[in-house]
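First, the structure itself, so that you have it in front of you.
Every protein chain but one is kept in place in this view of the complex.
After this line comes chain A, so read on.
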Amino acid sequence: MTAIGKPISRVDGNEKVTGKAKYAAEFNVPDLTYGYVVSSAIAKGKITNIDASDALSLDGVLKVFTYKNRPKLAWFDISYKDQDAPPGSPFRPLQDETIKYSGQPIALVVAETFEVARYAASLVRIEYKEDTHETDLEANLHRAREPKSGIASLLKPPPPKPRGDFETAYQDASAKTNGRYVHAAEHHNPMELFASTVVYETDSKKKPKLTIYDKTQGVTNSILYVSQVFNIPFKNLRVVSPYMGGGFGAGLRPQYQLFMATMAALELKRSVRVTLTRQQMFTFGHRPATVQNVALGALPDGTMNALYHDAYGETSQFEDYTEVVVNWGGMLYPPENVTMDYKLVPLDVYSPLDMRAPGGVTGMAALEVAMDELAYELGMDPLELRLKNYSDLDNNEKRPYSSKELRECFRQGAERFGWSKRSFEPRSMKKDHNLIGWGMATGIWDSNMLGARAEAALLVNGKLWVSSATAEIGTGTYTIMTQIAADTLGMPIEDVLFKLGDTDFPIAPISGGSWTAATVGSAVQAVCEEVGKSLLKLAKKMPGSPFKSAKWEDIEFVDKHLRLKKDPSAAVSLMTLVNLNGGKAVRETSGVFADVMKQKNFTRSAHAAAFVEVMVDEELGTVKVTRAVSAIAGGRILNPKTARSQILGGMVWGISKALHEESALDHTFGRFMNHSLAEYHVSVNADIHDLDVIFVEEHDDVVNKLGVKGLGEIGIVGMPAAVANAIFHATGKRVRDLPITLDKLL
């Protein structure tokens, strides 16, 4: 291996920093028109009148689409279900006069220029009949119910059945904690606004033929949706998305601008672009607000004997969005008496949507604070408590992990951080006005692999061209796929071109859940091996070939040559081989699936240990995270540079979630009010100080052949609890609600 494992800079870096990389709203075509969405001002009720006459009278306005004049669309719910649709009845833009949530798209103004469309949109007058809405999670807990299950439950299993007798064990426990944890809703807020540019053409039969540049984490998801909703055959559709200005889960479902732009293009027979505004970025999926209760019990020596964890998540009135919030404690810790419960509270909001480590960071931000509380009840070092209750089994499934180097994460993380010098007592470290605190927490996240296909072609010029319809959501997919392909065929990365984000390429799943490296990486490896096998066949046909009796296992690809492992002098260059192919490239397409038989006896997870130092100005309540160390057990690290970036991003977001992020919902209006980047606070540079990442060595041949676990999410999971625990250590104040803003510490 020459490329894998090296800190190679992004192969797309140059395109990005020079502005050559194009995003969905940057593909220009002649005669493009522009759509601007009008959003609902109320959270629930009916539209009684829409008056678009002023808008229509403006020069350059082509049409105002509303529920009244929209085209006939697919009838059944199933057509609107995308690959990430939770159970329920998906939201349909412009369906009828019903308003289901504040900010709902209710009209689309299309004009010759963006400016005219935007101005015209401000002239559309809408009258409503309002109904009373419910948006307050805490006030509606009594309406909580079991979630409906669907295919989504395959990747998001419901909590396991209770085991043992929690009540009795908890009563008998000599140390116990019991707390309620409330987390605010959050919005993904990628920098790039959601946009779709739909290029309209017709085929030889005058049927519409669309090329759609979409902001999405999966072009296959978008094409499926458009095909079903608008009844267009796949052959007349192409969805392209080479770059994405951040996804974080926001692009796992087609957003409504895709519907709007496609509908308008088909009706007007023109190319249309619809870009959402920053305010409208707060009008679809978000990380749901949650209320959780955690109770833990332990014996005097710290052995946990009782664990209770429940969660109430917000969902919409039309879909049951679920996430795995409570299962983690049962996986990580070994108590015999465990009860876990997860319920949904339907509210008049849009369906929540997966956001970086959905459920995982939510549940662990409560559970790992509770663990810290238990440690203090016991008078035990928080890290020691984790070690005392360390388990090599997933106690929900009673099966081992395919690999779990968490102990090593604790050891290396603690050493780098200097944890052994920590004084147990809260409020024991001070500097000037500031109290200093050290906290830690565990992180865990699933290591899944799905199925995907890829194509590879060794061209006659000796270059390797590889493609798959996956996405680059900013994680470094272009780079690691290039590395995998290069190593599989013994080529330098400069000779490999990897392409993605186009439905003309072989199918790949939506990019999320930290499964892309494992899934698409395996597909790329497999298809390059197919090419390698074809090259071996060609090699055998050479006159006097030394490879005549060679099997696949007997050969290797090194330095642009195919050679015998036993006799490296028996080598032939790939260039020579491809030229034996009758002037054609050596091209293969193939797919991979996870090896279910091999995997079924194991739980597959990535683990992390997060250590955090905070400085708290006690009088003023301000918190500064002065340093943090994350030690990660994430399988094989394909590229330490892009890998580190993923973990850093997760750590920053973890700090941001702990201290800043909150989508403020006004319940009088049922509306998110801080819908701008000035008022929705994410951590800025000045909030982030010393961050350190350690990758712990971990070998795993169960997760996939490459041994990779995916790193997109594990970096955030432990951070919020580690920050909250450090704040407790600094101040002696236990804050269970996130974000921990300064007023909570006064």
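Keep this in mind: contacts are C-beta pairs under 8 Å (C-beta built on N, C-alpha and C of every residue); 3 or more make two chains touch, one makes a residue touch a chain; residues count from 1.
Criterion: contacts and distances are computed from a predicted model.
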Report task. Pick, from "Sarcosine oxidase subunit delta", "Xanthine dehydrogenase family protein subunit M", "Cytochrome c" or "sn-glycerol-3-phosphate transport system permease protein UgpA", the protein name that UniProt gives for the chain of this complex that is not shown. Result -> "Xanthine dehydrogenase family protein subunit M"
Requested in this report: Among A:9, A:28, A:122 or A:423, choose the residue that contacts the chain missing from this document, as touch is defined above.
Outcome: A:122
Query raised in the report: Which residue among A:208, A:621, A:640 or A:732 touches the omitted chain?
Result: A:621
Requested in this report: Could you tell which one of A:67, A:318, A:390 or A:669 touches the chain left off the display?
Outcome: A:669
Report summary line: Residues of chain A touching the missing chain are 39, 41-42, 102, 115, 118-119, 122, 279, 432-433, 619-622, 624, 659-660, 664-666, 668-669, 671, 673-676, 678-679, 681-687, 741-743, 746
